[in-house]
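First the structure, which I've put down as structure tokens, then a few questions once you've had a look.
A protein chain is absent from this complex, but the other protein chains hold their places.
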Amino acid sequence: MAMDEQTLIQHALKLFAECDYDQQDISTELMQDKLAITPEQILQLLQNLRTAELVEQDSFALTASGREYALHVLQAHRLYETYLARKTGHSESIWHQLADEREHELSKDDVKKLAEELGHPRFDPHGDPIPTASGEMPAKQGNPLVNFSAGWEGRVVHIEDEPSHLYTRISQAGITTDSVLRIEQANTKEIHIRLEGQTFIFPHAVAEQITVVALGNDDTFDESIERLSTLKPGEKAEIVGMSSLCRGLERSRLLDLGVVPGTVATVQLLNPSGSPIGYAIRGACIALRKEQAEHIRIRKVRQ
Amino acid sequence: MEPEQIIKRASELRWKLPQDFHDRWVEMVYADSARIASRNMVQQGKVHRLTWERRLDSLLTNRWTGMPIMVLMLASVLWITIIGANVPSGILATVLLDHGHPMLQHLAELAHLPWWLSGVLVDGLYLTVAWVVSVMLPPMAIFFPLFTLLEDFGYLPRVAFNLDHLFYRVGAHGKQALTMSMGWGCNAAGVVATRVIDSPRERLIAIITNNFALCNGRWPTQILLATVFLGALVPPALAGIVSAAAVLGVALLGVMLTFFSSWILSTTVLKGEASTFTLELPPFRPPNLFRTLYTSIIDRTLIVLWRAIVFAAPAGVVLWSICNIQISGMSLAQWLVNLLDGPGWLIGLNGVILVAYIVAIPANEIVIPTVLMLTVMTTGMSGVGEQGAGVMFETSENSALAMLLQAGGWTTLTATCLMLFSLCHNPCSTTIYTIWKETKSLKWTLVSTFMPIGFGIVICGTVAFIWRVVAG
Partner (left out) sequence: MMKQPDSGKCKGCAASSDSKLEKLGVKLGQADFVVALAGNPNTGKSTVFNAVTGLRQHTGNWPGKTIARAEGGFSYNGKKFKLVDLPGTYSLLSATEDEEVARNFILFGRPDVTVVVIDPMRLERNLNLALQVLQITDKAIVCVNLMDEARAHGVSIDGRGLARDLGVPVVLAAARQGEGIDQLLTEIDDMANGRSSCTPHRLKYDIPTVQESIEELVAALTDAFPTMPHREWVALRLLEGDPRIIQAVSTGEIGTLGEDHVATGTISACGN
């Protein structure tokens, strides 16, 4: 990837800030890997960063101004991803790439406007915290999913969006920040995870991208939770919640229509093409596309 | 506190709130609603109505029956319109054209009006308006009430339900089916109706492609041409069915073009994936027959007719004038017609039609009357009065209208291409203005205006070319 100097500096600063946040040490190898540049270029880059007084002369730590700048880029990137997620039809797999392109063009003012327009979101769609204008971020929590073994239950707090081919697998499974899951099986190559009535098998490389925390006291993994999309005609379901993948206007619209915990839903109208399907919800017939029904969590009610 | 500070404070406070507080807030309201509802509502006994509603619903959205019923429904509406419009159209034409026109000419003579004034008023203004009324009123007075009945019954959302997966595949919004149906009444209304689509990208697609929904200004054109030219190709017993099938074909082609152009847009300039949507399917409600008939005749039919007349009147004056302004021994109209005959021929049309389209830019509904007027004036057939154009929808080969148009050089190809061109050309001026108002963008207004013409030229050109090759 050919990058001009300015862009490269911004990418580097973002990387430094992310590592800082993740409490990960920066090394030239890491830079080489993440920024896809040669060792000579790294030397040059570091020299540039130090002359601009963005990075300390004797370590990899960011200076005050370097940190401010880095947080701005981070804020721009994560806000823009949030914007893409909420306001455009672009597919999840290219959010990161598009945000990478745009982050450099956004001035402080643009970022401020964007934040306002989006209602000052606190987390981007992947669960990464968005720095405020004053540069605050909540503390990081959790461990990678691969660290845990069979039988462990926990909640997803973050999903790494890079590289995109791994991320796509996770998002296609409908796993999001706040998904509650159980590890069914874990071996040296793969990890089988169970959530919402389905089992997904991920190689370690994928599981590596998912950060989880243990369940809180009043939080349990509930085997009986499934997705509305699996409901069949004649069956009855009680809605238990909505995935965080369903957000913005769509989420509040569904809430308004009565998709709230406790609501009973049945299939009322099938569609030959499988989508949308009409569900009887609070006395009305509401047609939902398959992707939407996948975001609604239910528990089947025995009759 | 200053407003800016309040906003700042609000965003600071937001950090402290539980992330799902909107959800919880709605849940609370719902809990209250459910409590109040259960205390004050009683459902008694088994409900037969619900059973038939469900049955009907599954019939209308079924794999095997859903689509055919949709097409059949539209076909029957068209067929009833064509069959039913025949007689009243004839009567209106007899009264307004055969008797009214000569009578007015006579009156003008008695009043000693100067030739140009009586020409402008009687041969221009009156005649165009008379054509508009007799060509448009009957089909509209039948089509609209039928359509409104379907709308009141609750059929439109079912159409959206059935078509949604197609719209999804072309990257558009499912409710575009609804705005398209509104477009079948009026494109300007269809464009405004896109406000129900909340994604800006999909809304733009719905706006740009709305013109492919045949609007009420164009249904009569389709019906007239199909009846006079295509219906006449078969024995009278089949004429109604064949004409209805032809119009249906054009309408469905419009639907296909809607999908096609939506797809083109969503893969090029308006790139993106279809967003999700929620559609509430209302219960079926047996319409109030009398009221529906009454309001749709008053509201839709008369309003549309009035608009047509308002646009037709000045167009009639313009027409009469260009036919009577002589430049080097030839009327201005003739010059224009000769100029446009070449390009017209290429796309299976002729100069008269293209001139008519230019004159009729303000409103689609006056295209056919304009064509007729121009043909009368340029072929020198004094037409109407003596020829007895009375029975306009008569499906025999020697109907006055067919004779008139054949004298103007029309063939079945011309009629076919005109039907296609009437589907694919620029929206009327009102629609263009509405698009501008809704999008506030010159670029998208221009795209919406010129994309359909592009389609029209390509389609008509291809049809004309193949037709001529095949026919030798």
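The chains carry the letters A and B, assigned in the order they are written, with residues numbered from 1 in each.
Definition applied: contacts are C-beta pairs under 8 Å (C-beta built on N, C-alpha and C of every residue); 3 or more make two chains touch, one makes a residue touch a chain.
As the structure is a prediction and not an experimental result, all values here were calculated from the model.
K.L.:
Tell me the shown chains the invisible chain touches, ordered by label.
P.N.:
The undisplayed chain, in the complete complex, is in contact with A, B.
K.L.:
Quick one: say which of B:Gly217, B:Gly254 or B:Pro452 touches the chain that got left out.
P.N.:
Touches the omitted chain: B:Gly217.
K.L.:
So one chain is hidden, and I want to know which residue out of A:His104, A:Lys236 or A:Arg282 touches that hidden chain in the complete assembly.
P.N.:
That would be A:Arg282, which touches the missing chain.
K.L.:
On chain A, what residues meet the omitted chain?
P.N.:
116-121, 249, 252-253, 255-258, 282-284
K.L.:
To test your reading of the contact rule: which positions on chain B touch the chain that is missing from view?
P.N.:
Touch set of chain B with respect to the missing chain: 1-7, 9-11, 13-14, 16-18, 21-22, 24-26, 28-30, 32-34, 36-37, 39-47, 49-50, 148, 151-154, 156-157, 175, 178, 182, 185-186, 188-190, 192-193, 195-198, 215-217, 280, 282-285, 287-288, 291, 295, 298-300, 302-304, 307, 430-431, 434.
As a working rule, only the chains that are shown with their structure count from here on.
K.L.:
Can you compute the centre-to-centre distance for chain A and chain B, using the mean CA position of each chain? Integer Å is fine.
P.N.:
Once rounded, the distance between the two centres reads 46 Å.
K.L.:
Name, in rising order, each residue of chain B that touches chain A in their complex.
P.N.:
Per the touch definition, chain B meets chain A at residues 7, 11, 14-15, 19, 22-23, 26-27, 30-31, 34, 54, 57-58, 61-63, 66, 161-162, 164-165, 168, 171, 174, 198-202, 271-281.
K.L.:
Looking at the complex, which residues from chain A come into contact with chain B?
P.N.:
Spelled out, the residues of chain A in touch with chain B are 87-91, 116, 120, 122-123, 132, 242, 249-258, 260-263, 268-276, 278, 284-289, 291-292.
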